[in-house]
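Only one protein chain is missing from this complex, and each of the others stays in its spot.
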């Protein structure tokens, strides 16, 4: 762990203000299972932020848990979820949604995003008793590739879903970096209006754990808490989740933390670009996918920790660099200096 | 919340030493999903404490989650769980085990405990294709009624299970108060030898959240981590669970906290007994079920918070009083003083 | 198999008229999966018989399949089924309903029937996030003990369910013998009005296989066919089910066959009563549960095949005798003659 660390955005504990709040409230006696004051206050803050007083909010522990809860609450047994073939819910959750009985119908996507044209063909299954009935479109923002939905894209997709009786569900495990990402033109309230259910990720943005699931569609709201309990996702000390979101939401701390992660990534991205290396996808948030020669990668690995995302050919691969609210300026500077050094050397 | 609080043992945050440890380790960069140093160290401590180097340990968020994970990992689809009709897994978990596809076969139990004679009749189902095949016996220690298994009882039940090919699973959400309970003659290592899987509850004994599932039976160990991930129970920042158990296990803090809860409950129990009130079940841990006249209950409620467990007749009910690591001496003294005052008044 | 056979009502093939119809239609080319002419015509007959043109009908293979389909189609994940502790769905189906994720909440019943007073306490679970939410009441008519619901009983139960938002589901695997049972005052159309979903059993009343599920509640109708396909219950040659029900429904053959089974059982019952033997439950249909001395049972077993239902004490047991559309007069006469002979002998 001595290396400069760019493997993910959940390798540290939490923002110090959360530790302070935990200490200050530690001996306050609160009701369990989410009926504590902090959870109530957090939920009120969220409803106010999205300007939807009737939205329901549920705090849960993580993204996989949020995804399986939403799918199992919203879908009847024969209904399916539509996702990009790169969708986290399809490839990185050990079949969590399928374990609740639902098929995920996947469609190809090069940038991690879904559009009406990429999913329209699945509507032909409607009414065919031999096929699952697609009912919910799963998107993530930022996507697994760090790309963002524009207001225009999300508006078109939302209209398509509503015209076709599909729920639209946004996995927001990395929503804060999307909201503060380069070129983003979507606000929280706008997203809440365009989708039926989404969540704001805390785990990857400064919390010890926690995702805030926000539901605006009445059919998905109904009975959701029973589902949370039944799937083992209801914490006895729900205060732990409520209090953390209270910290993150007050003064928009969650956006400040995300902005910081994005800024540090942007600084590294600028340097990579300046040195002439391309990207697998154009950077917009705290995830960078630069394409580098294998020799460069090997040398970077001596001092920096990151994942090799995808070999491209015999000589090059895309790596993944992730910054977070906790990444230090020093780590970024060290990475940049090393990359410059390697690049310069190879020119000689 | 101004009243003296005896409603449960999860109404405060966590033991202060946990907050300290969280602060001290906050910026240490650790691998995710349970591969952090604290989790590894905690697991080693547990294996050592039970003297079973091959046991596997998984930290999860809560009791319902632990129960559904164990049942779904251990049972084939047509196999069932045997539980007391009062068992938490059967009556207070919103059908969590059934949601994983398994029936719970319940048997009557007046004290919350199971014995070979109460479950032997279910073995007749073995081989009958029209019946579920009972495969795992679920017990809790302490039980939902605060009663304890003696060494003799657990030994007999364990032998019965092993002779009949049944797994024995102990829900230990309140295991620490059992280990330090009045009359307890079971040690942690002994329990680990007599059962196939059990857990040590952190949530109700000083942690923010967390249960340590300990598996000794090879068939239940196999692939358990995949199950944890699939059910949404694997935290990205698994360090949060590992670190808390490290705090609780070091110097047996978890036993000290449980002892304290038991001592406070014992003090109240002695006074209730001295005043001539009976108990629904004889107290052994931090849960008391005194039987009181309704008028006394109503007056106690003006200054103390607790649950009415069960009306017994027109004039009396059993209430439930729970103490915890965080219950103050003052609260206990205040309860005792008030009860004395009421009792004295009613004698005049 | 040479003995006189009273073990069940599914030990022969089918009524000869079904074989004739199968032969006559064998080479007619029909669409698959229930879209054949016979299925359509059968469904129309049923809708007409119950005077509900909007009812939907689905033909499936057996009772366990029907039960799991109805439960999984009607219930959201955290909703549960209420059944008598003797209910077939709870004790003789290998956890089929639980395998679809739903808990069965059982209540004690001495005669196999449910009444509002026996289930009302479960309504207290409503809204408690730690409990399943009971949503459907499962009854069988005739029950597993051969008892019948009266019009008054079903009316009261139906009102109770509708007032409390519960679906009422009647397992009709033996509905034909109920409709023609002694003292029955319920008609098919009446049942259809009082319950939300029920089925007419063919398997135990002259068909090779087949149950006709009839749904009147819109929420249970929706998407039911997808569920049938998904659970593997949709036959490619759905004609086989449709054609058999056509045979059974035309000229009320299904009622004639059931009446015959009941008459034969009634004849045996009269003789048993005349000989002074009591019954576990008063006979009403084709199932008899006489209580006989063990010595008598042993002697009967030399010439007759039946199940021993339940030992009552050291000396006596209840046996189960079942007649069917295919039971011969000769078999009944032989049983009667033998029982008379044994009884007479023991008097001497």
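Details
Order of writing sets the labels: A, B and C. Residues in every chain begin at 1.
Rule of thumb we're sticking to: a contact is a pair of C-beta atoms (placed from the backbone, for glycine too) under 8 Å apart; a residue touches a chain by one contact, two chains touch by 3 or more.
Since the model is a prediction, treat every value here as computed from it, not as a measurement.
Among A:99, A:154 or A:326, the one in contact with the hidden chain is A:99. Across C:42, C:65 or C:262, the single residue that touches the chain missing here is C:65. Among B:28, B:49, B:156 or B:225, only B:225 touches the chain that is left out of the view.
Touch with the chain omitted from the figure is made, among A:8, A:42, A:132 or A:158, by A:132. Residues of subunit B in touch with the missing chain: 33, 72-73, 76-78, 100-101, 129-130, 133, 223, 225-230, 234. One chain of the complex is left out; on subunit A, the residues touching it are 77-78, 80, 91-95, 98-104, 129-132.
Considering the complete assembly, subunit C touches the hidden chain via residues 1, 5, 8, 10-14, 16, 19, 22-23, 25-32, 60-69, 93-96, 99, 203-204, 208-209, 226, 229-237, 239-240, 326.
Here, only the chains that are shown with their structure count from here on.
Using the average of C-alpha coordinates as each chain's centre, A ends up farthest from subunit C.
Note: centroid distance subunit B to subunit C, computed from Cα atoms, is 43 Å.
Taken residue by residue, subunit B touches two or more other chains at 93-95, 99, whereas all remaining positions touch fewer.
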